[in-house]
Each structure stands twice: as C-alpha cells, then as structure tokens.
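In this view, the complex is presented without one of its protein chains, the others remaining in place.
By letter and in written order, the chains are A, B and C; residue numbering begins at 1 in each of them.
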Amino acid sequence: MNFTEILCFIVLFLVLPILISGFIRNLKARLQNRIGSPLLQPLYNLYKLLQKSETISQDASPLFRIVPALNFSIMLILAVLVPWLPFHFSLPGSEIFLVLYLFAAMRFFSIIAALDTGSPFSAFGASREATLSALTEPAIILSLVALGIAYRTSDLNEIFSFSQSHGLMQVSIWLLSGAGLFLASLVELSRMPIDDPTTHLELTMVHEAMVIENSGPNLALIELAYNLRLVVYYGLSAQCFMHALAVLFTIDHATYVLLSILAIFILAFLTAAIESFAVKLAWRNNPEFIAYALTMSLLASLAAIFQSAFASLSLGNLGAFL
Amino acid sequence: MTPLEFLSIAAAVFAILMCGTGLLRFNLFLYSLQTFSIALATIAQSQQAKEPELYFVAIAIIVVKALAVPYFLSWISNRIDARSDPGILIPIPITMHAAIVLLGISYPLAKSLPHILWLSDSTVGATVAISLLFTGTLFMLTRRNALSQIIGFLTLENGIYLVAVTCTRGMPFIFEMGSLLDVLVAVMIAGLFVFRIKKSFEHIDVTQLDGLKES
Amino acid sequence: MIPVYKKLAINELANTIRADLEIEGNRVGLVTSIDGNQLITLMLNTRSGNTVLYQAELASDSYTSLTTTIPQLHWHERAIHDLFGLIPLGHPRLKPAIINESCETIFAPLRETAKPISDKLLATRDFEYLHISGEPIFELPVGPVHAGIIEPGHFMLSCLGEDVLNLEVRLGYLHRGIEKRITEIPWRKARFVAEAAASDTACANALAHALAIESLLAVEPSFRSQGLRTLALEIERLAMHIGDIAGMAYDLGYLVIAANFSRLRGTALRLAELLSGSRFLRGYICPGGVVHDPDRLLSEIQRTTKNLRENLKPALDFFISNPAVYERLRNTGKLSSSLASEFGMVGVVARACNIAYDCRQSFAQGSYPKNHPTIALQQEGDALARTLVRIAEINSSLDLIDTILSDLPSGTIGSNLPVDLPANAIGIGIVEAFRGELIHLVITDKAGSIKRYAIKDPSFNNWTGLAIAMRNNVIADFPICNKSFALSYSGHDL
Partner (left out) sequence: MHFSAPYPIYFGVAPLSLFLDPLAAIFVLLLLTVTMASAIFAPSYLRHLTGKINQSYFWINMILFIVGMLMVLLSANAVTFLVFWEIMSLSSAALVASDFSSHKAHKATIIYLGATRIATSLLAIGFLWYYSIFSSWNFVDWKLNSESLPAAILVALGLCIKAGIWPFHIWLPYAHPQAPAPVSALMSGVMIKVAIYAAIRLFVLPGSGSEELAYLFIALGMISALWGIVFALIQTDLKRLLAYSSVENIGLILASVGICLWAQKTGMKEIALISFVAALFHSINHGIFKSLLFLSTGAIDSAMHSREMKNLGGLSKKMPWTSFAFLVGAASACALPPLSGFASKWLIYQGFFTIPCQWHGKAMIGISLVSIGLLAFLGGLALACFTKAFAISFLGRPRSAAINHAKEASPSMLIAQLSLTLITVLMGLLSPQIISFFSLVYQSILVPEEAAISGFAKFVGPSLPLLPLAIVLTLLTCIIYYSVLFRKRKQLKLSMTWECGYGGLEPTMQATAGSFSHSIATIFAPILHYSTRFQISGKDRRHFPEQIQVETEISSLLESSIYSPIINSVRLLSGHFSKLQAGSIHLYLLYVFITLIALLTLGAKS
C-alpha cells in the first residue's frame, strides 16, 4: 500500500460516513418532493451534540458513559480491519470470525448500556436488538464464510484481494454474498423495512429506542459509530458487487476505486428508495425478511461448494466426491 | 460456467425466493423473473446449439408465461381480493430454506441421472431443472391458496421445460409451442375455476375443499 | 331537533335504558347531568331519527352505577364524576377521565355552586392503573407529551415482551371548560366557543351547535345555506380523512405516499378556504345559516374538486393495492363487532365493525335527506377495515361534493333569528363529524339563557375501543392502531 492509497483511505474514512448518511436523508426528502437537509447535516448535528452538555440517568452506572467511547473505538478498529474500501492494509486480525465477534462485542455493550438506565423504552429496544441480531448473525457469517470457502481462507484481506477468478460461478458467489450482506445489514443497521429510522414513534424503533437515554457528546459518539458502521457494511457489500464486476470486466485500479465509491452511493440510493417505497414490516413478519438474507448467504455457500466441486473435478478427484 | 447455466441458476434462485413470501403479487413477480431467465437461457441455448427456432420459443415464453400469465393471475387476485397466502404446515421462511436444501440435493441427483445427451456442462442445468420441480412441488404443498397452487404448478412446468432444454437439445419447435398453448389454456381454466370457487365458497382456501367429499 | 322529554325515578333509569337498548336501532347518545342534581340520558333511535331525553332527579351525591349493567356508560359516568362530583357506586373503573388527576381534588366545574361537595368526595384522585400481575410483565408509560406534533394523552401499556396485554388511556390534559364557558357568554357568541371544542372538527361542531340552537328557536335555514353547510361538512370530512390516511402511511413507513397524501390534504383544505375563507372552516356555519356565500368561487371549487379527484385516485390505488400495506393492516388492532356495539362505538370505527350507523342517514339534515351517501361498511374491525371505510368515505364525499355543487339551490344564506332563546327548552344537534356521531345538547333555564351545554365528541365513545383493540397486539402496532382510530384528545377533554 503506497502513500496515495493511505491518504485516499483516510480521506474517505473521514468523509464517507457523514456524506452517506447525509445523502440518504437528502435523497429520501427528494423522493418525497421535499428539498431536504444539506448533505453535511449529520456533521452539523455532530458538532451541535458535541457542544451540548450531557444529561444522564441517575440510575446509570459508569458503564453507561464508557460504552459509547468503547463502541466507537471498536468501530474504528473494525473500519481499519474490514476491507470495505478497495485499499488493503495487510494488518493481522482481519479475519471473518474475529471481525464478526467484534461487531458482536459492540452489540453486547450497547444492549447493556441500554438496559443500564432502567428505561422501559431502551429495554424493549434492547430486547428487539438481541432478537434480531440473533436471527441475522447466521446470514452475515454464512455470506462471508461462502467467500471464505471459495478462496479457502478466513482472512478477509485475502478474500477481497484479486487472487483468482473462475468465471460466472465466481460472479454468482460474489453477487449472492453481496446481496445477503446488504439485506442483513439493513437489519443490523435497523433500517427499513425492519425499523423506520425517520419515525417519531419511539414504540416502533430498535436502534433509536436503545439510545433514547443518551445525550450530548455521548450521543454524538453513538451517531458517529453508527454512521461508520453503515458505511462499513455498505462498503463491504459494495466490494462484493464490485468483485463480481471485476470478474467479468478488466478494470484498472483508479476506475475501480471510483466505481467502488459509486457502488456505496448506489446502495445508499437503494436504501433511500426502500425507505420511501417500502412498508415497515409487522414485528412478527421480521423473520421472513431476515430469512431472505439467510437464503442469499446459504445460496452463496452452496455456490461456493459447487465451485469447489468443479475445482476438484478438474483436479480429477471426481471419485472422491461421488 | 456457460451463460445458460448462469441464467438457469438465476431461475432457481428466483424460484427459491418465491417460497419465502406469502404475498401473491410478489410471488407472481418472482415467477415472472424466473420465467424470464429461463427464456433467456433458451436464447443462450439456441446460440450454443445453433437452433434458431428456439429464439421463437423464447419470445413466446416471454410473452405468454413471463408477461401474460402473471398479469392475468394478478388481475384475478385483485378481483377476488386475495392478496396473500398464510401458508400451511411449516412457516414460510422455513419453506425457503427447505427449497435451498432441495437445491443442494438435486446436484447429486442430476449427476446420477441417466444422461440422454451427456454434456459435461449441463449438469448445472439439470440440477436447476430438478430443483425447480422440487420447488414447485414444495410450493404447492405448503400453500393453501388456490392461486398459489397455480403458481407452484407453473414453476413445476418451468422445471420440466428446463429439463427439455438443457438435457436434450430441445424438443421440436411445434411441441414447444403446443405445450406453451396448453399452459396458457390451463392457467385460464384454473383462473376461471378460482373465480367459481370463490363465488360458491367465499374463500379459495384449498385446505377447506375436503368438505366437498360429503356431496 | 327537540327530544321527547320524560321524567323518571333514579332507580328506574337503568332498567329503562336497558329496555330501550333491546329495541333495534336504539342507542345511548349521552348521559350527563344538568347541574349535579339529576341525571339526564339522551336516547337516540337510529331508525326513525327520534330522540328521547330521560331525566332522573338525584337525592344525594351518589347513585348506583349504571355501568354495572350497561358497560358503554362507564366513560360517561367517569365524566359525570369529574364534572359534577357525583359518585357512581360500584363503578368498576372510577378514575379521572375528562379532568386530569393533577387537579388533586374534585372541583366539579359544572356543579350548581350552591351545592357543596360532600367530604367523602374529596378523596385523592390518583389514577389507579389496572395492574397486571406476573413476573414477566413490564409497564411502558408513553406520553403525555409525545415525540410527534400531537395532542397530549398518556398511555400505559402493560406488556409481556412485545405483546401488549392491557392499555390504559389517561386523558384530561386539555380540559378547557368549554361547556361551562358557553353557559357564561351571550348565546349569539356561543358558536365561536362551540366550534373550538375540537379544531379539526370545527365545521361539524359549528353545525351541531347551529342545529341545536335552531331547533330551540324553531328556525329552518334556507335551502341554499343547508346545501352550503353540507358542502362544508363534506369538505371537512374529505380533508381530515385524507390527512388520516397520510398519517397512516407515515406510520407504516410508506413515506412517498404519506408525503403525497399530506399534499392532497392541503388541496382539500384549499377547497375549504375557497368555500369559507378559512382553511379549517372556522366561523363559517352559524345558527340560521352560513356567514358567507362563495357564489363566484363555486366554479373554482368545482375545478379544484375535479383536480383533487384526479390526483387522489392514483394515490389511493397505489396505497391500498400494495399487498404489504394490506398485510400490515390486516388483523392489526382488531375490535370485535359485539364488543364494539356493547361499548357503543360510533363513526368510522363502528362502521369498520359492521355496525351500520351513520348520522347522515339516521339524523339527516341539510342536503342529506335528498342525496345521502351509502354507508361504507366493513366486516373485520381491524385497522385495514377502518382504512377501507375511510377510503370509501373519501370517495363518497367527493361524489357528494360534486352532486351538491351541481345543483346548489339559489336563495339567501342566512335568516333572522329571534333575540332570545325560549325558556326551559331542550335542543339537540346531531351531526356525523368525520370521526362519527357528534352531539350538542342545549338546555335553557327559565330565563331563557343557556343552563347546560353538553358536547359529546365521537372520540368520547371510541377511546374505549382503542384500549380494547390494542389487547394482544404487539407494542410496535400501537401507533398504527392509534392512527387507525384517529381519535381527538381536545374533543374528548373539552
């Protein structure tokens, strides 16, 4: 990795989280024929929140204030470990299970922080988060494992480097994994159709209900971590789609980088469109939506196994398989 | 992997996704996509096998099965106010995962098929064809709405067609057209039946049709 | 209209009401008191359009609760308790309804001042929830101030996980003393107070007030003004229903449709502005007629209606033909037909439960006798049924507006009213507001001034329905249930 790439990474790392969430907000407004807030509104919000003083519940334990900082730092580490942009730090530890359990750690702490204040709203937010994440976890792991099987490694950096390409089967693995990740990330990020981030109704929310007791700089950290999580998830699925593209066409690196960023914006656009045109699911129907994410990842792993089967066919050990 | 196989895998995926929702209109949309990819697969096959009349078959499939039939069925579902299917036996998401397992199983099955015309690269096609048969049957098994039964049947029919396209070099043109016409007529008649059932029973729940055996 | 007036002994009252309710088409309109010395009960017959007013004198501050045998009176009795300090003995849910419990003692604003409140009434007014026992139950307080721009009301949901087992509605934050105020001002000014009872129902309230006063004075407004009044009422219904659908779409997360309907509500409100000069039709209807003839603007109104209809149709189709909307609303907030009639639901809620009651037919006035719309009925009683009823009513209102506009009788718009109200008279105005049956009851004293002015908003009946419909739904369905009932807080609290 050369200096320009590191510079690009840092710039995108700083700019994209704000820009993407601003973009989604603005686009949603435009789809409703409103002018909408400026693209940098999330930044202004963060600035405002950082200036504010903070009110916390008298029932809260010290954990309550440590968790936002802790979660944000986990998120920073994750953003470096996960290859969500087409630049690769060859850092150790960028490993499927480690990365996913770091995400799980964030969830663990945010659930605990939500329950810390003893607020009934954050309580059911936490309960929902726990339920949904348990259902989504298999989908996320399996879509990454499918890629892992295809490349025979659990190292994400290796998976997302362009080591091999095997034609259309590879394309389908990438596409299905990308789709699985994207659908699962909609659940993970509590967006439509699971959770409506724009609604004012505290009763229907997941993420917003969990952080209902947080305020000021504390909330700013949570928002920032959320925005970062959003781009990391979207970036990862965008990378999946881009790899599918790269199997089909030869693209030079600069174009590839631009296209990757474009892909993230396209996913953001998709989110905005879903949030404008989709109807929020009833709570009991959420598993049906998550089932789609799981289906995509299962199909991806099936495709990966098929591909291995073909690879082994070409190696001549067909007998071992049949 | 050839484009034919890629497209047929897409068809299998759409068929499996179809199992995951009870919303009839979404089912029909996915069915339409599935048929569309099968039609494209036919075109790919026609190029590969140099059989130009398959072009016409593909176009006919698109017009009849991918557009007309779904449109007709969605019109009926609007008319009789049937929008979703609650499912029966097992929860709808599980049906979808079962369909994936069946897709996995169809691979060894396809390999063990006595090959009429053994092309090493059409194993995937045969796998998909078998999985479409499975998926269609599973769909019919686990749904209670009469319209879903028709959709399941059509999926099954797609599977049979795909066997014909991938495992043989396609049936004679006239048979294709004939069977296509049959499907169209069958759907029309089934649609009319659904109307009648709705009129005489006030519902189109096939699980409750066992009440008929009394008379 | 003038009700038939009957005097009863207090111990006969319950039996009489029950006997009356046995008869097809009879329902209880309103139970209240005049000055704390008696109970009056307004019975309505929805078939013949006749009304009966029973009056039963009270010997003391307490009486045997009617609720124990007639469940639908529980809210009325709570209101009487708040307003007059009368105690219904044996009432299963005696707690503040109209005046919030933060007024720690009963001050009974409508009570005859001469009569003091006995000491035992000065008990605490704590709002006792129905506590559900069991380890896993947790309670979720919501409100009174909500995150959206809505009126204050507090809800207590007792939940098991996501499932709501019980909903307690706690209102009374908006009590403004409207009923009291009307008796204190000259009757000619009263219409401004009356229509402020619920501002989104301003037109219906003004009309009910006008009808009540006119029935006292035995004045018949001109045909043209009757047509204009019906027009105004239908425009209000149209605008508010569109607004409710927009709210529903918003709660469903269907943002594009929500934005679209919100815009169309603006168009409907523009119709109101063209007709009356006020977007919410305030100050338009007065006893004796209407205040302003939109003669030149009628063609403009016609054009806007046509425009609105054209825009509305695709939006409505888009909304309701979406199977996801359909599925989301179906079986959400289900209210059984039997419970709905036992608790005396009115309006959209009742019609969604297959109860064919529409004041536009039962108590037709204005242009309704000539061309009343068919009653939009649904069977299921869920949020979907209520939405479908609203949509049917939007369409019928549009038709009605067109019909009225096409042959509006010519003539004057107002008539001269006598200076004084008759003494010891009773007048009622019953109007189908967009939420349902709205009743204004005027009783004058022997000097001919208003002694008691009672308003019964449709929400008054329907709040109970919301609490029942929420049972066994999930928490996340509460906003949708609430929106499908679309109840008024201020109309209830008065």
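In this text, contacts are C-beta pairs under 8 Å (C-beta built on N, C-alpha and C of every residue); 3 or more make two chains touch, one makes a residue touch a chain.
Quick caveat: nothing in here was measured; it's all calculated off a predicted structure.
Per the touch definition above, the residue from C:117, C:165 or C:196 contacting the chain not shown is C:165.
Of the listed residues C:5, C:138 or C:192, the one in contact with the hidden chain in the full complex is C:138. Of the options C:130, C:150 or C:196, the residue whose C-beta touches the omitted chain is C:130.
Listed for chain A, the residues touching the missing chain in the whole complex are 50, 53-59, 61, 63, 65-66, 68-70, 72-74, 76-77, 92-93, 95-98, 100-102, 104-105, 107-108, 111-112, 115-121, 123-124, 126-128, 130-131, 133-138, 140-142, 145, 148-149, 152-155, 212-213, 216-218, 220-221, 283, 287, 294, 298, 301, 304-305, 308-309, 311-312, 320-321. Although one chain is not shown, part of chain C still touches it, namely residues 67-68, 71, 74, 92-93, 130, 132-145, 154, 159-163, 165-166, 339, 342-343.
Assume only the chains that are shown with their structure count from here on.
The set of chains touching chain B and also touching chain C is given as A. Averaging C-alpha coordinates per chain and comparing to chain C, the farthest chain turns out to be B.
Counting C-beta pairs in contact, the chain pair with the highest total is A-C. The distance from the centre of chain B to the centre of chain C, with each centre set as the mean of the Cα atoms, comes to 53 Å. Listed for chain C are residues 324, 327, each touching two or more other chains. Looking at chain B, no residue sits in touch with two or more other chains.
On chain B, the positions that touch chain C within their shared complex are 22-26, 78, 83-84. Note for the complex: chain A touches chain C at residues 28, 31-34, 120-121, 123-124, 127-128, 192-193, 196, 198-204, 275-285.
In the complex of the two chains, the chain B residues touching chain A come out as 1-3, 5-6, 9, 13, 16-17, 20-21, 91-94, 96-97, 100, 103-104, 107-108, 111, 124.
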